[in-house]
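Complex shown without one protein chain; remaining protein chains in place.
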Amino acid sequence: MKADAPTRALPSPDTSRTQGNGSRSIGFFLRTVSSGYLLLLVALPLSAVLWVSLQDGPGTFWEDVTHPVAWAALQLTLVISVVAMVINTLMGTLTAWVLVRYTFPGKTVLNSLVDLPFAVPTLVTGIMLVALYGPQTWIGGHLEAFGISIIFAKPGILLALLMVTYPFVVRAVQPSLEQLDRAQEEAAYTIGANRRQTFRHVVLPEILPAVISGALLTFSRCIGEFGSVVIVAGNIPGRTLTAPVYVYSQIESDLPRSAAAVSVVLLAASILLLFLSGRLQRRPGEGREKPS
Amino acid sequence: MMKPEKPARTARRRPGEILAVGAVVLYAVLLLGIPLAAVLFGAFSEGFERFRTELLRPEAVSALRLTIQLAFVSAAINGCFGLIVAVTLARHRFSGRSLLNGLVDLPFGVSPVVAGLALLLLFGRGGWLENVVSAVGLRVVFDWTGLLLATVFVSLPFVIREVIPVLQQVGTAHEEAAYVLGAKPWQAFWWITLPAIRWAFVYGLILTLARSLGEFGAVLVVGGGIRGITQTATVYIYHSLDARNEVGAFSMALVLAVVTIAVFLGAEAIKRREERRRAGEGPTRQALR
Partner (left out) sequence: MNMDRLLFRRPRLRLCGRPLQAVSAGSLLLLLVFFAVACGTGGDGQEDTLTLAAYTTPREVYSQALIPRFQEHWRETTGRNVVFRDSYAGSGAQSRAVVGGFEADVVALSLAPDVDRIARAGLITHDWRAEAFGGMISRSVVVIAVREGNPLQIRDWDDLSRPGLKILTPDPRTSGGAMWNICALYGAALRGKVKGVAGDDPEAAANFLRQVLRNVTVMDKGARESLTNFERGIGDVALTYENEVLVARRADRPMDYVIPTSTLLIENPIAMVDVYVDRHGTRQVTEAFLDFVRSTESQLIFADFGLRPVEPTAAAQVTDRYSTPEDLWTIEYLGGWDRVIETMFAPEGLYPRLSEELLTSNEG
């Protein structure tokens, strides 16, 4: 399943012969309704955020963003998201590999497990973590004895992000791996390449766009994650306060401009990442048909 | 969930393979399996009776009903309009097409709190649309309408993103043939286009449903979690923890997780069926092009 990684490419439509009786007015109707729906529901609300963030001028915008607490939150979010992205890219690619190339008992269970984060509300993920790793639990208690805190500390945030974004890279890479032409790998073996060389020079280039696209999607999701983090993180500026939770507390403190400013930073990052990810996913002639 | 290929190899396992499989399984189980078990355990930690009592509480029932209501209405709206947008983007050329296409993806990348903030700014005190809305007699923030808008926003892309690729893949050949034979546009749509995309459409609807069921951040910000009007199932879980009702929180969490998983399994079944159908039709389609 690739709930979050479908093709975003949009090749030119072939409208040469769909113009028929009244087709022009239908086209007009379709375009108006589509534009209205998307502009009102997506563009308008997000513009309001941008507008409010700048309502006292770009100087104040910059001040809002570079306020020590906000800046610390953004930094923490960035760093933790990068770490989560790297870990899940590695494990995600490995998982996709294992699912596509090997058979082993429990494979279907693993396949379903990968999809679990799509099915579970992020809030519940946070609760799961507290239930499992809180200081009063078996695991948490033992870790505390070693001085390791999970909940209300950075490891907890990282865990939450890992759990929530696990499927992204897996589901992005899986189709890519499945569509790989094994003949090329076999050819590489026959000319004497070992497994690592084959992977590096034959397989990797083919799946790299998917891997990177999945990684970017993961990162984009991590920087915006709220539901699980708000349960599991500690709200201490500089230590455990992430940007989305900061935005939330600014909203609750009736400081919408400051909330909007940090939101705009997050939005800009997401838009950029989505754009890059979309470009990487566009491969000529990509369809959903399986090779025979 | 793709049906993985069976590799055509002997059963001899390399140590690297065992290591890889072991690492992945360990990661998945530790990361996801055990926490899920923890929720299960937490929900039933005081017996099945307690689980049942918690779920039958009026507050829990109304929260769950609100969530399901929102999910279905949101799916209806996004299904309807999503279909229109998909057809427009896939089949029509016009200026601003790339912009609209980009807009479709935005809700994926927006943090739920930001979505909630956006709605607050639009409809809250001093918002651009505050007067418009109160003139109509609607209340958006801290009310059901706000929750609906938030849910529609976060689940907007799914139907569109599922349907567009299919529309492109299927092409316009059949519709063109229909026009040649004298069909009106709506007939072509109903009899040719819709059946072609039906499973993608349904799959998109199901994804929309699943996403709506689990929404938390945006509904919390816009709705305020008021018992009786804006307390969705997720917010109910959050408040149950505050009220020291852990069993209640885990019970509702389990229900939400189970319902969403069931919805997804349905989607998977549909997808697999669609892929089988496609595989079977492959040669015919080639012939038609």
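The letters A and B name the chains in turn, as written, and every chain counts its residues from 1.
In this section, a residue touches a chain if its C-beta (ideal position, glycine included) is under 8 Å from a C-beta of that chain, and two chains touch if they have at least 3 such contacts.
Not measured: the values here are computed from a predicted model.
Among A:I26, A:A72, A:V203 or A:L217, only A:A72 touches the chain left out of the display.
In the full complex, the hidden chain is touched by chain A at residues 68-69, 72, 130, 134-136, 140-141, 144, 151-152, 234-240, 249, 252-254. Interface with the hidden chain, as seen from chain B, comprises residues 62, 65, 68-69, 72-73, 75-76, 120, 123-125, 139, 141-142, 174, 177-178, 181-183, 187, 191-192, 194-196, 198, 201-202, 205, 224-229, 239, 241-244.
The rule we apply is simple: only the chains that are shown with their structure count from here on.
With centres defined as mean CA coordinates, chain B is found 15 Å away from chain A. Of all the residues in chain A, the ones that touch chain B in their complex are 1, 3-4, 6-8, 10-15, 17-18, 20-23, 26-27, 30-31, 33-35, 37-39, 41-46, 48-49, 52, 91, 94-95, 97-104, 106-107, 110-125, 127-129, 131-132, 159, 162-163, 166, 174-175, 178, 195, 220-221, 223-227, 230-231, 244-245, 247-248, 251, 256, 259-260, 263, 266-267, 270-271, 273-275, 278, 287-290, 292. Chain contact summary for the complex, chain B toward chain A: residues 1-2, 4-7, 16-17, 20-21, 23-25, 27-29, 31-36, 38-39, 41-42, 81, 84-85, 87-94, 96-98, 100-122, 127-128, 149, 152-153, 156, 158, 161-162, 164-166, 168-169, 171-172, 175-176, 179, 184-185, 207, 210, 213-217, 221, 234, 237-238, 241, 249-250, 253, 256-257, 260-261, 263-264, 267-268, 271, 275, 278-279, 282.
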